[in-house]
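The complex appears here minus one protein chain, its other protein chains still in place.
Going in written order, the chains are labelled A and B, and every chain counts its residues from 1.
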Amino acid sequence: MDAILLQILNGLDKGSAYALIALGLTLIFGTLGVVNFAHGALFMIGAFCSVTLQRILNLSFETVDPTRTDFLGNPAVIKTPYVIDWFGESTGAAIIDWSVPLAILFAIPIMLVIGYVMERGLIKHFYKRPHADQILVTFGLAIVLQEIIKAFYGANPIQTPAPEALSGVVEVLPGILYPAWRVVYFCFSLVVIGAVFAFLQFTTFGMVVRAGMADRETVGLLGIDIDKRFTLMFGIAAGVAGLAGVMYGPINAPNYHMGMDFLVLSFVVVVVGGMGSLPGAVAAGFLLGILESFASMTWVIDLIPGINQIIIYLVAIIILLVRPRGLLGRKGVME
Amino acid sequence: MFGLQKKDTNLLLIVIALTMLAPFILNPFPTDSGLAQFNAGYPDLMQRFVIFGIFAIGFNILFGLTGYLSFGHAAFLGVGSYSAVWMFKLLSMNILPAIILSVVIAGLFSLLIGWISLRRTGIYFSILTLAFAQMSFALAYSVLTPITNGETGLQITLDDPRILGISQTADGSIPVTNLFGMEMRATTDLALGAWSFTFSMGYYVCAVLMILAFYMSIRIFRSPFGMMLRAIKSNQTRMNYTGLNPKPYTLAAFVISGMYAGLAGGLMASMDPLAGAERMQWTASGEVVLMTILGGAGTLIGPVLGAGMIKYFENIFSKINDNVLHTWFSFMPDGLENLMVGILHPFVGKGWHLTLGIIFMLVVAFLPGGLVEGGQRIGRMFGRKKPTDDTSAKTEPAE
C-alpha cells in the first residue's frame, strides 16, 4: 500500500510539469490554432530565469580583510553579495536562499513579454499557414532560443537549490517521507492550474476566450477584437510554461536542452488528453506522470524490461489509434 | 536519355558531374593557403554530403510530395546502421550484403510504423512518428542492449564470427569494410601544383548510390505514383471521390522514404562500422527536415542542396573561432575589430546551430520553396525577358 502511494507521489511532480506545459500548449492551440514547438523552450527559459536571478542576487563586491589571510599568506579577499550589504546579514542571506521562489516574481513579467513578442513578432504571421509550417517555424525558434541560452549559460546543468527550509523531507502521510520541494512543486502547479481555470471561468475576458476556442468566427462577428485577447493568452501560456520551469529547477538542474526533452512528452500529453481540451491536458499530464512512475517500479521493469522508458509513448500510440480525439477531446478538432 | 525528359536529364547529368568531380570542386584552395580550412574535399565530409543527400532525397519523397511531416525518420536510419553493423559482425566485411539488409530491415520497420501512423493525418501523424522514434531511441538505449550495445554503440570486434570472411586479419587487427576487396577507406592523393586532391573509395561508392537514389527519385516524381502523391497533398477529398484510396499510396511513399533512410544508415555504417542510438533521436529526424525544407521540399534537387549546405556550413562554421575572426577583421581599428568579433562570435564555432536555426526560420517564413525557390526568384529577376511565357513554363509536370 505504501509502495503504491509512494509511486503516485513520485509521479505527481513530473506529472505537474507535464500538466503545466501541456496546459499552455493547449491554450495556444485552442485559442490560436497554432502548434507551438517552441513551448518547451519557454519552459527552459523559465528555469533559466531562476538561474539568472540567483546570479544577480549573488553579485558581490570584494573587500580585503587584513586580519585574515588566505592559504598563500595574502590578505583574504572576501566577497559580499550586494543584497547582504543592503539588507543586512540575515535578511540578505534569506533572500539568496529563497531565490527560486523569488524568481517567480522575476519570471512573470519576463515570460509575459517574451510571449507577447513571440506572438506579435512571429506566430501572428503563421495563423493562416498550414500546421506543418507552424511546426517548422516554431521548431526553428526552439533551436534558436535553446542555442541563445547555451551561448550565455554554457552547456552544463546549473544547480538552483531549493530554500534551506524546503530542501529536506516531510512526512506527507504517516510513515511516508517525501522531498519537501516536490510537495511544494505539486501544490504550486495546482495553484497555477486553478488560477488559469478560474481566470477562464470567472472573468469576462476568459469567457470570450473560451467562446473563441469553441467558435472563433462567431465571436469575431460579435465585434469583439478576439485577436488582441489571444495575444494576451499567448503571453499567459508562456507565463505558465515559464513558472513550471522556474520551480522545476531544484528538482532537475536546468540545462539548455531540457525544453526539447519536455516538449516531445508534452505533445504526447496533449494528444492523450485531447487536442484543445484544457481539463484533458491537465488530467493526462498527471495520469502519464503517475503511470511513468509506476512503470519505473523494480518488479514492473523485471516483468517488462524497458517499460519505464516507453510507457508514455506506448499509451499515446494506443490512445491515438483507439480514441483519436484523446481522453477528453472535442470532436472536429484537427481531424 | 535514361527515359527522362530533357530537363530532368540535364539535372541528372549536372548532379553526376558535381558528385564525380566533388574532390576537385570542394578543394578550391591551395593546401598551404590560409583559406585551406574552407576546403571540404576530404573523404569523411564528402561521404557525409552524399549520405545525408540520400537521406533527404528519401524524406522528400514523403514530405515533399504528400505533405506528411514525419518527425521519426532518424529511427529508420538508425535501424539501417544497426543492421549493417550486424552484417559486418556475422557475415563478412563486404558492404553489399550489409547495405541490402539495411534497406530491407528499414523497409520492414517503416512498413510497421507507417501502417500504424498513417491512420492519422496532419499533426497527429507527426506526433505519432515522433513518439515511435523516441520509443525506438529509448529501447535502443536500454532494453535492446543485446542488439544495440546500449550507450556504447554497436561496434565490430576481433571475436565476431564473420562466417564468410575473417574474424581478424593476419596481423590480428579488425578487418576493414570493403566492396569485393576494394577497401572503403582506401584513398588516392593527387597533387597538382599547390593543390592536393583526395579520392576516396568510400566516397565514390556512396556517390554512385546517391546518383542512383536521385535517379529513382526523378522517376518517382514523374510517374503516375508521384502524381498521386502530389494529389494526396493537394486534395484528399477529390482523391477519394475519384475512386482512389490514398492510404496505400501514402504508405508506399512512407516505406520508400524509410528504405532511403535505411540505405543512408547502412552507408554510414559501411564508412565507419559502428552504430549508436543517438542516430535515432528525434533531433536527428529534425535535421533531415531542416535539410529538405532549406533546400526546397517537393523539388528534385532541393534536398540534395539542403543536405550539402547544412553539412558544409556545419563543418566550416564550427572551424571559425575567435582567432579566425580576429584575422578577418584585423584591418579595422581595434575597437571596431573587437566589436565585429563580439557580434559574430555567438553565430560561429559552437554557435553554428544558432545560425542554422535562424536561417531555417527565415526560410520557412519568407522562402517556403527553399533554396530552389530562391534560385528561381533570382533567375527571374535577371531573366525578365519573357514574362508572358512564365505560366506555361511553370506548369510542366510541376516541380
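The rule is short, and it goes like this: a contact is a pair of C-beta atoms (placed from the backbone, for glycine too) under 8 Å apart; a residue touches a chain by one contact, two chains touch by 3 or more.
Heads up, the rule we're going with is that contacts and distances are computed from a predicted model.
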Which listed name, "Thioredoxin domain-containing protein", "NADH-quinone oxidoreductase subunit C", "Tripartite tricarboxylate transporter TctB family protein" or "Branched-chain amino acid transport system ATP-binding protein", is the one UniProt assigns to the chain that has been left out? "Branched-chain amino acid transport system ATP-binding protein"
Displayed chains that the missing one touches are B
Check each of B:119, B:219 or B:350 against the chain that is not shown and name the one that touches it. B:219
Kindly state which of the options B:138, B:231, B:284 or B:325 is in contact with the chain not pictured. B:231
Residue list for chain B contacting the dropped chain reads 3-5, 219-220, 222-228, 230-231, 233-235, 237-245, 248-249, 252, 256, 391-392, 394-398
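Please note the rule applied: only the chains that are shown with their structure count from here on.
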Contact residues on chain B for chain A in the complex? 67, 69, 116, 119-120, 122-124, 126-128, 130-132, 134-135, 138-139, 141-144, 282-283, 286, 289, 293, 346, 350-351, 353-354, 356-358, 360-361, 364-365, 368
Seen from chain A, its contact residues with chain B in the complex are 35, 122, 125, 130-133, 135-137, 139-144, 147-148, 150-151, 260, 264, 267-268, 271, 275, 305-306, 309-310, 313-314, 316-317, 320-321, 324, 334
